[in-house]
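Starting off with a structure, shown below.
The complex is shown incomplete by one protein chain, all other protein chains being positioned as in the whole.
Note that the chains are named A, B and C in the order they appear, and that numbering of residues resets to 1 at the start of each chain.
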Amino acid sequence: MDNSATTPVDRRVVEAMMPYLTEKFGNPSSVHFYGQEARAAVDRARREVAALINARPNEIVLLSGGTEANNDTVLITVMLANNEIGTVQPIAEIGTLVRELRAGGRKYLWLHTDGVQALGRMPVNVETLGCDLLSMSAHKLHAPQGVGALYVRRSVRLAPQNIGGHQERERRGGTEAVSMIVAFGTAAALAREELDARIAHMRALRARFEAGVTERISDVIFNGDTERRLPHISNVSFRFIEGEGLLINLDMQGVAVSTGSACSSGSLEPSPVIRALGRGDELARGSIRFSIGKDTTDEDIDYVLEVLPRAVENLRRLSPLYQQAIAERACTAV
Amino acid sequence: MDNSATTPVDRRVVEAMMPYLTEKFGNPSSVHFYGQEARAAVDRARREVAALINARPNEIVLLSGGTEANNDTVLITVMLANNEIGTVQPIAEIGTLVRELRAGGRKYLWLHTDGVQALGRMPVNVETLGCDLLSMSAHKLHAPQGVGALYVRRSVRLAPQNIGGHQERERRGGTEAVSMIVAFGTAAALAREELDARIAHMRALRARFEAGVTERISDVIFNGDTERRLPHISNVSFRFIEGEGLLINLDMQGVAVSTGSACSSGSLEPSPVIRALGRGDELARGSIRFSIGKDTTDEDIDYVLEVLPRAVENLRRLSPLYQQAIAERACTAV
Amino acid sequence: MPYSNILKDHLARPRNAGELADANRVAEQTNPACGDRLKLSLRVRGGRIEAARFLAYGCPPTLACGSVLTELIEGLTVDEALRVSRAEIIAAVGGLPARKTHAAALAVETLHQAIGQIHRQV
Partner (left out) sequence: MPYSNILKDHLARPRNAGELADANRVAEQTNPACGDRLKLSLRVRGGRIEAARFLAYGCPPTLACGSVLTELIEGLTVDEALRVSRAEIIAAVGGLPARKTHAAALAVETLHQAIGQIHRQV
């Protein structure tokens, strides 16, 4: 239940990358056969990644992941979909605005969006979105960690990130991570093919999960816009308790979830995203992100629904806030 | 014969990384079991990499490769061993000098060295070398492309490369490429274990190769210091012809070699490194890098020695420089 | 793992959770650093802590420190309990990350507040 942090690598993806971990080990910069074989594989993958977001292959810069992709210098950046609560932002509207500003003379105003969570979970089309740059990370798409890409619209000029090699049309130096790039390409192709089915599957499981939670646990709040929301995320605040204790309790029973985002965890401050929803510290600290993947099953959900109410109950029994609330409710009832 | 550009991935390395491409797919930043399993694997690999160069684990920053590792900002950088001709530089002497300068008040003077070619091909010990930073790349060490590390001596402070994550003690953001890092760690452990045997093997094969070339081909020059030289590289200039044509001829017969370094190929300018040896344009353009690996065999060498003289001869027959030299020699002989 | 297995065990099976119906000493404190809360209720007879119960809201270290504290102090005299240190609590939960040691401080302070009532009453 933590597919927002990372996703299991698809078996088909591993199969596709294996040859590049064994006999096909060329350096794409080498002129000879082995090198050119690697180059061709990289270019095939680039085409698949481009196709997934309706871009052209030469607009794709392959690199080490979403974080590296986010490390460009641009003026406006908006998350396409938030990684904590899954809310989808109105990028297309912002895109129109940016284009108008640009037409009005602000020539170097670019719109960047972090598409890491959205990819493979909603249709992402750079033309419809109107963004100039878009970050992608393969490990959220059932490929391994350590590879990603930045979409760069043809009109945009960027300073290269790693100096010292001529790879990626001078936009990113370093020998290409061939096997990983092949994995990313395969994952992109599969995501494109299976997108509708995956979305329907995740949406159905989430509905099952949220109905179950509502039925079995009192004092819960579902965070985020119920309409404009990625299909795989359910972010829930459990009143009177704190998220990390719940996370560890669930973990000890084999259920992996997140508080906040994996990217920023380790800080464990009350989530600023949930707070921004006007929820206050207690609800922010009590929020847990459940995230479903294409491989999650009905049985997985049912197991969580069995374990979760007990874990919440146990922590609430410990909580002075809960005891106080019970006492107050008893008084009001009288 | 192009092991300087990249090396075949070791079977044992692939086996070690496979679990992290299948069932063990956690994000090391996640607090739960899957995440901590990934974190433990990353830390194990970090220890192996540290051990290979006699560093401490917390002095190792894992990142996407040698190029990224070289992208820090430091004052003095020297290649430990050159990637074209394999000459080993006197880093230890420079290290002493830098330490003296630092003791004399130049507090922020750091010595960086690019150890990419040297690793696994000679003993690399950061204490003996006295360097403050050292770049490493896994794909030169029989692990996949797209992972590497920077050694950072504990006293050195660096600005982080990828902002947006707290990984690698704030020194390099981005979800760790777990499977690749595991592969790198395994490759480092194997390299440490097998270093002496690998060096002896490569040195013997190179001697066989160079003796064969000397015997069968006239007008050849071996570039680089014959003593202070990595054991796997033989850089040869063939007079009267140009390297790229020879490379393609060899490639068509299944022998992969390089002109210059793979990092800078694509430019195909006469090699500045060979020119710096005082060789002149013709010899610089006629230079080819043969590089041997731990898996190269006697038979591989013998096949090259069969194919190479013919390829050189065919190109020389085409060369006006060669015809002219023959004519001149005929005159002098008279 | 940021947290020890001992700590996680206290989280899964808190010792002495709840409130004592017959407590004669109750203290509740909020950690100024983060808002974590600890409530202790003690039954003290003849200068000895006969029973201790805790409630806690906050991060796992706060919960575990509350649990461990009750174990450590049950049966001790008041004077002995006053010598229970932050370091001892941290050791008893199997260690804490540096930025979480203030959870042990909260435990010590809440205990001292409760014991302070005793001293005042004596």
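As a working rule, contacts are C-beta pairs under 8 Å (C-beta built on N, C-alpha and C of every residue); 3 or more make two chains touch, one makes a residue touch a chain.
Source: prediction; values computed, not measured.
Novice: Consider the whole complex, including the chain that is not shown, and state which of B:Asp43, B:Glu194 or B:Glu244 touches that chain.
Specialist: Of these options, the touching residue for the absent chain is B:Glu244.
Novice: Considering the whole complex, which of B:Arg106, B:Arg228 or B:Arg317 touches the chain not shown?
Specialist: B:Arg317
Novice: Go through subunit B and note every residue touching the omitted chain.
Specialist: 240-242, 244-245, 248-249, 252, 268, 281, 285, 314-315, 317-321, 323
In this text, only the chains that are shown with their structure count from here on.
Novice: Between subunit A and subunit B, what is the gap in Å from one C-alpha centre to the other?
Specialist: Subunit A and subunit B have C-alpha centres separated by 36 Å.
Novice: Give the residues of subunit A that touch two or more other chains, as numbers and ranges in rising order.
Specialist: 244, 248, 266
Novice: Which residues of subunit C are in contact with two or more other chains?
Specialist: Those would be 2.
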